[in-house]
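Okay, here's the structure, questions in a sec.
Missing here: one protein chain of the complex. Every other protein chain is in place.
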Amino acid sequence: MERKILLTECPDETGLIARITGICGRHSLNIIKNTEFVANQQRLFFMRTVLEGDFPESFPDEVRSALPQGASVRLMASRRKRLVIMVTREQHCLGDLLLKNYAGNVNFEIAAVIGNYDTLRELTEKFAIPFHLVSHEDLTREEHCRQIMKVIGQYEPDYIVLAKYMRILTPEFINAYPSRIINIHHSFLPAFIGARPYEQAYNRGVKIIGATAHFVTEHLDEGPIIEQDVIKVDHNYTAADMAEAGRDIERMVLDHALNYVMDDKVFIFGNRTVVFRN
Amino acid sequence: MERKILLTECPDETGLIARITGICGRHSLNIIKNTEFVANQQRLFFMRTVLEGDFPESFPDEVRSALPQGASVRLMASRRKRLVIMVTREQHCLGDLLLKNYAGNVNFEIAAVIGNYDTLRELTEKFAIPFHLVSHEDLTREEHCRQIMKVIGQYEPDYIVLAKYMRILTPEFINAYPSRIINIHHSFLPAFIGARPYEQAYNRGVKIIGATAHFVTEHLDEGPIIEQDVIKVDHNYTAADMAEAGRDIERMVLDHALNYVMDDKVFIFGNRTVVFRN
Amino acid sequence: MERKILLTECPDETGLIARITGICGRHSLNIIKNTEFVANQQRLFFMRTVLEGDFPESFPDEVRSALPQGASVRLMASRRKRLVIMVTREQHCLGDLLLKNYAGNVNFEIAAVIGNYDTLRELTEKFAIPFHLVSHEDLTREEHCRQIMKVIGQYEPDYIVLAKYMRILTPEFINAYPSRIINIHHSFLPAFIGARPYEQAYNRGVKIIGATAHFVTEHLDEGPIIEQDVIKVDHNYTAADMAEAGRDIERMVLDHALNYVMDDKVFIFGNRTVVFRN
Partner (left out) sequence: MERKILLTECPDETGLIARITGICGRHSLNIIKNTEFVANQQRLFFMRTVLEGDFPESFPDEVRSALPQGASVRLMASRRKRLVIMVTREQHCLGDLLLKNYAGNVNFEIAAVIGNYDTLRELTEKFAIPFHLVSHEDLTREEHCRQIMKVIGQYEPDYIVLAKYMRILTPEFINAYPSRIINIHHSFLPAFIGARPYEQAYNRGVKIIGATAHFVTEHLDEGPIIEQDVIKVDHNYTAADMAEAGRDIERMVLDHALNYVMDDKVFIFGNRTVVFRN
């Protein structure tokens, strides 16, 4: 007996839940948890079903053939996702991920860390994770990204996590991993797009600062948002204090976003996400 | 074509979702929204299904007969719930409810307000809602509660809301409206049970204060919790400042709890609730 | 014996606190609360001192002469500020202010309400507050604003509160009440500047929505921010649901901002504020 997750996505019409759960029932698959959402404006149906039982090989196809044309049906095995982490010099997000990976009670494993500086090698190697320096110096952005892709290639990760990787990626890179690159941005997007968000925040005199985890698309800082959160600040905060206070919220937002993605709780449609938090 | 809400609650077993949604499908009832929860420890299944279509009279019975012994099946019409509000002297929760009732974009209507003081008559009557003074003076608690019950009786409310009603109710009263009395308590229960929670909070030197909306049972402050929230305080707050700051959170927690209950999103089991917030 | 608030603002230099509190001491003025802030980058000093005692007429001048050139020294009497509220058609912020004004335990009094529609007359007049309809129809923006200014003139308010007033004001209007117009904007600025922020938020797929209370300057939505807050949303929220959920946060943010301003806890410098929350 296995536990698997069925992810269904198709144009909405009457009777979808009954059809899908009916097929589950015919194979005596027990529904542990079922969550659905209909995007009314877009007439789209999304469902995540946690199932337990013996899965016949034909099961996903049976489900697919019961659904409207163009349905996406995925049956996900329960296994830890493999991650490659990309970093620059800040340690707080990476450190948090390394600790959680070490503790082992998470649904991912870190295959490798890639940095464009060597700063975080020592920390990474403390946890016996391979660290690859791929310096951007003397390289065009295209060459640099291609070198990183070569390193990534040897690890076959499910997802690439930009844990404060501070450089812009090429379209070639981004398109090589569609919906598989997750970034943590240090502002509550769409406020303060681009560089130095904390300085922008300080200059605007805001009373809250935040962080946003999102999938990376070709449009900088405009990919589908997975999770956001904020904390309150006041006039006592300099831009540097905001950056310091923001670290906690950055790693927490990234942590939550990864939880959702690793548990196959996130659907992407257009520039939006459905996140079944429970 | 109507919109109704099907509430199902029964011992958990395999195939429940398929059976229920199958019956919906056979009657061409469109599922607008479906939310389910299985309490694993207690082996209980809960489901809330928003349906649209033409409902045959036999529909709830059909569902019931497809479910295990002891299933509870309720088909709720989409209509505003009727409320009787009970108050003492504080206006913030009542005022908020009166405003929302007046605006009309809520899922309840206030049938009447009952006070054990006359303080809030003027405010209530501004909104053309009947106000009944039922003073507790010179009455035993039993007599007082019975007089209130008599007033309530003429309004046949769906729910009774204690919007800062500061007296203890008799078991007779409470048992007359099982799972239909909602109270707002001015602490994050179970902290500071009983009287003067803000003074208790001040004396303990806490850094957060809160509010709890719960169903009223015979056990004071121990009924099933519907919603809770908190705000941060610090050493600058006296007990009176905490009470003042607490008012916002009290009315917001009560407001959210009522939203959930009025939309038939809340199940009670034992001393706990299932709240389908979406 | 009176209670007054001394507000000091000047270029920073050594010894300011000692000088100011020394003068207070010489007049046996008891310091109930003292809060100070130095904006290091701008080299500016701000202090708010709550004093009790008998104030000689010369007191503010004495303080001023002890401070560097260009110091601003204000001695505020403890009295309720007078407000004129401007509205369009939404009632939630106005309703909240009317209730608080009626309860009387706030530091403001509402002198009048001005609407560009007649929608909120009934609600306003329930509380015996004068309501003025100043329709914008068939008027240029300049003429409309001048008519409003004429109405405002007869009330001599301390502050003008835009409680969901949905039209743009002329520079002439804004400059007539410098630092005295407070607006509630329905987004966490600087995200979603301009019209229909909830639709913008929905389209961007954000996971938090917010509200911002700020002073109005000639630059639309760019005035000094007094207070901001957010709530979490998810894929279940349509733009309309976000607007509905946003109402609570709008009125709470406005409420907090007014508290601070009415208690003389807010300094403006450049496009920023110092808010002594305690």
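Note that the chains are named A, B and C in the order they appear, and that numbering of residues resets to 1 at the start of each chain.
Rule of thumb we're sticking to: contacts are C-beta pairs under 8 Å (C-beta built on N, C-alpha and C of every residue); 3 or more make two chains touch, one makes a residue touch a chain.
Because the structure is predicted, anything quoted here is derived from the model rather than measured.
Asks: Have a look at A:Ser78, A:Ser135, A:Gln154 or A:Asn236 and name the one touching the chain we're not showing.
Replies: Considering all chains, including the one not shown, the answer is A:Asn236.
Asks: Touching the left-out chain: which of B:Val206, B:Ala243 or B:Val261?
Replies: Of the candidates B:Val206, B:Ala243 or B:Val261, B:Val206 is in touch with the missing chain.
Asks: Which residue from B:Val134, B:Leu189 or B:Ala243 sits in contact with the chain not drawn here?
Replies: Checking each option in B:Val134, B:Leu189 or B:Ala243, the one touching the absent chain turns out to be B:Leu189.
Asks: List the residues of chain C that touch the chain left out of this view.
Replies: For chain C, the residues touching the absent chain are 14-19, 21-22, 24-25, 28, 30-36, 38.
Asks: What residue numbers in chain A mark contact with the hidden partner chain?
Replies: Those residues of chain A that touch the unshown chain are 91-92, 95-96, 99, 102-103, 105, 123, 126-127, 234, 236, 244, 248, 252, 255, 278.
Asks: Which parts of chain B are in contact with the chain that was left out?
Replies: 37, 39-41, 188-192, 203-208, 210, 224-230, 232, 234-236, 238, 270-275, 277
Definition applied: only the chains that are shown with their structure count from here on.
Asks: What's the rotation, in steps of 5°, that superposes chain A's Cα atoms on chain B?
Replies: 180
Asks: Rounded to a whole Å, what is the gap between the Cα centroids of chain A and chain B?
Replies: 37
Asks: When the C-alpha atoms of chain A and chain C are each averaged to a single point, how far apart are the two points in Å?
Replies: 40
Asks: Give the residues of chain C that touch two or more other chains, as numbers and ranges in rising order.
Replies: 234, 236
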